[in-house]
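Note that one protein chain is taken out, while the other chains of the complex remain in position.
By letter and in written order, the chains are A and B; residue numbering begins at 1 in each of them.
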Amino acid sequence: MLMGLYNYWVVVVLMMVGFYIVIAHGNLIKKIVGLIIFQTSVFIFYISMAKVDGGTAPILAEGIKLYSNPLPHVLILTAIVVGIATTALALALAVRIKEAYGSIEEEEIQKKDNQDC
Amino acid sequence: MLAHLPILQVIVPLMAAPLCLFLTRPRLVWLFTLIASGLAFLISCILLQQVMTTGTVIYELGGWDAPWGIEYRIDQLSAFLLLIISAISTVVLFAAHTSIRQEIPADRHTLFYVLYLLCLAGMLGIVATGDAFNVFVFLEISSLSTYALIALGKDRRALWASYQYLIMGTIGATFILIGIGLMYQMTGTLNMDDLSRRLPEVAQTRTVFTAFAFVIVGICLKLAMFPLHLWLPNAYAYAPSIVTAFLAATATKVAIYLLIRFTFSVFGLSFSFTHLPLQILFLVLGLLGIFVASTAAIYQTNIKHLFAYSSIAQIGYMIVGFSVSTVAGLTATLLHLFNHALMKGALFLALGAVMYRIGSVQLNHFQGLGRQMPLTMAAIVIGGLSLIGVPLTVGFVSKWYLVLAVIENGWWPVAVLILLGSLLAIVYVWRIVEIAYFKPALAGTETIKEAPLSFLIPVWILVLANIYFGVDTRLSVQVAQAASQSLFGLSP
Partner (left out) sequence: MAFLVGVAFAIVWMKDLLAVIMLLGIYGLLSASFFVAMDAVDVAFTEASVGAGISTLLMLVAIALTGRAEHPARHKPLLALAVVIFTGSLLIYGTLDMPYFGLAEAPIHQHVAPRYINDSMQEIGVPNIVTSVLASYRAFDTFGEAVVIFTAGMGVLALLSVARRREDDAKIDLLNIPMHEQHLIPRIVIKMLIPFILLFAFYVQFHGDFGPGGGFQAGVIFAAAIFLYTMLFGMSTAHRVINQSFIQMLAATGVLLYGSVGVVSLLNGKEFFDYSALSADPVGGQHLGILLIELGVGITVASTMVIIFFNFADRKEYPQRKKD
C-alpha cells in the first residue's frame, strides 16, 4: 500500500504547498507562483495515473506491446496551455495594479481601497 | 443544416470573435457582434423547440462515437440555458455601442467585442457539451475573457476585483480539474453519460466521494454561493455596465447549471442526496445566503453593490429549491434561474443608462432621478418589484413555486423564512425608490435628460418580459417542468 500510493501522496503535498502559497501570501506575484505550483502538481497527478508498469511512451513502434495511457497526456497538454494563459493574464493584471495602486501587497491595496470609499 | 445546430450554437460566436479583428470601424464590429449573437439566439430557439418535441439531441464531434470522441448532448435543461444566455446576450448588446463609448477607451472597443463573444461562446460551450473535460476547457475560455472584461472598468478597483476573481476562479477551476481526474481514474471515461453509467459500480469508494467533494466545491466557488461569495460584489460593481448586465444575468446561471448537471446527471440522484448530507448543508447555506446577503444589500451606498448582494441572495433561493431535491423544487430553481436573468438583466442595464447620464451609481446621486429619467427609473422600480416577488411579475411566479415545493415537503419553517427574506428585499428596493422619487434633485443636475433610445429599448424589452412571463407562465413553467422531470428520470 505504501509503495502503491506513495507517488500520489507526494503529489498531494505539492498541491497543498501551492495552495497554501495562494491563500496565505499577500504578494500578488507570489500568489501567481503558488497558483502555478498548484496547477503543475495537478498535471503531475494526471500523468502519474497514466503510467503503466513496463509500458513505454505512446508512440507506436514495432515489437512493443505495452504503452502508457495517452489520454491523460492529451488532457494535460491542453491544461498546460490553459495554465500559461491564466498566468499571462494574471501577470498583466498585477502589472496594472502596481501602476494604479503603487503596490502589489494585498494589505496595502485593501487599505487604499478603503480610503477610496 | 438542421442536424448541425448544436455545434453551430457554439461555433458561430466562437468564430465571429477572431473575425472581429479584421473589421476596422467600431460600429461595424458592434453590428457584426450583434448579428452573431442574434444568430446564436435564433439557433437556441430552434434547438429548444427540437428538444421539446423529439427529446435529447446528440451530436458527435469529428464523427467519433461517444466515449472516444467528444459529444454534444442537448437535453431540455441545456436547451433552456442556451436560450437564456443567448437571449440576454443579444438584448444587452443593443445598448453596448452607446454604453462603452463612455466607459471604455476608444482603442479598446474592438477588443471588448472580441472578448464579449468569446465569453458568450465559452458559456454556451459549457452548457452544450456532454464531456467532462470539455467543460473545463470552455469554463476557462469564459472565465479568462470575463477577467479581462471586468478589468476594463474605469475605476482602478476594477483591476483589483478582477485579480481577486481570477485567483478564486482559477482555484475553483483547478478543483474541478482534480475532481474530473479522480472520476476519470475510477471509471476510465470522461463522457458524462458514460460516467453516470459507470460511477454507480464504484460509488462506495472513498475516491469517488473525494471527486464529488472537489467538483462541488469548485463549482460553488464559481457560483459565489455563500460563504464563497466574496469575489462577486466588487467584480460586478466595478466592471463596465454592459459587462455587469451580461454577467449578472448569465454567469452564475451557468454555474448553477453545472451544479445540477453534476449532481443529477453525472453522480446521480441517489448518490448525491442519500449518500451525503448535501440536502441539509445546501438548505442551511442557501438560507444563510439569503439573509446575510440581503442584509448586506440594505447597507450599500453603491447601487451596483446593492444589486450584486441581492444577486447572492437570489442564488440562495435557487440553492434552497435545489436542496429540496424533488421535481417541484428543481422546477422552482429553474424558473428562478430564468426569471432572475430577466430581472437582473433589466436592472443592471437600467443602471448602465444611469451611469451613461450621470456617470455614477452612488445612491445619493439618485436624488430626483424619478422626474429626470422617468422611464429608466420606472424600469428599475418594476425590476425591484420583481425581485421582491410582487404578483404580476416573474419574481412572484418563481417564489410561488418555491414556497409550494417547500410546503409539499412539509418544511413550514423554511417557507416562512423565504417570505421573511422577501421582506428584506422590500427594504433595499424601497431605499432606492425613496431617494429617487421623494428627494429633491441635487443642485446643478437640472440638465440630466432621459436615457437615449439605444438604452431604453433593450431595458424595456426586458422589463416587459418581466411582466409578460409573470402573467403568462405557460412557456417558462412548461420547459422548466419538462427539464426537471427528465432529470429525475421521469418521462414528461
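One rule holds in what follows: contacts are C-beta pairs under 8 Å (C-beta built on N, C-alpha and C of every residue); 3 or more make two chains touch, one makes a residue touch a chain.
This structure is a prediction, so every number in the text was calculated from the model and none was measured.
In the full complex, the chain left out of view touches A, B. Contact with the chain that does not appear here is found for just one residue of B:F41, B:F80 or B:F133, B:F133.
Seen across the whole complex, the unshown chain contacts subunit B at 4, 7-8, 11, 14-15, 17-19, 21-22, 59-64, 67-70, 105, 107-108, 111-112, 114-115, 118, 121, 125, 131, 133-134, 137-138, 140-141, 144-145, 147-148, 151-152, 178, 182, 184-190, 198, 202, 205-211, 213-214.
One chain of the complex is left out; on subunit A, the residues touching it are 1, 3-10, 12-21, 23-30, 32-33, 36-37, 40, 43-44, 47-61, 66-78, 80-89, 91-96, 98-99, 104-107.
Simple rule for what comes next: only the chains that are shown with their structure count from here on.
The centroid of the Cα atoms in subunit A and the matching centroid in subunit B are 28 Å apart.
The residues of subunit A lying in touch with subunit B in their complex are 15, 19, 22, 28, 31, 35, 38-39, 42, 45-46, 49, 71-72, 75, 78-79, 82, 85-86, 89-90, 93-94, 96-97, 100-101, 109, 113, 116.
If you check the complex, the residues on subunit B that touch subunit A are 133, 136-137, 140, 144, 147-148, 151, 156-157, 159-160, 162-163, 166-167, 170-171, 174, 177-178, 181, 184-185, 190.
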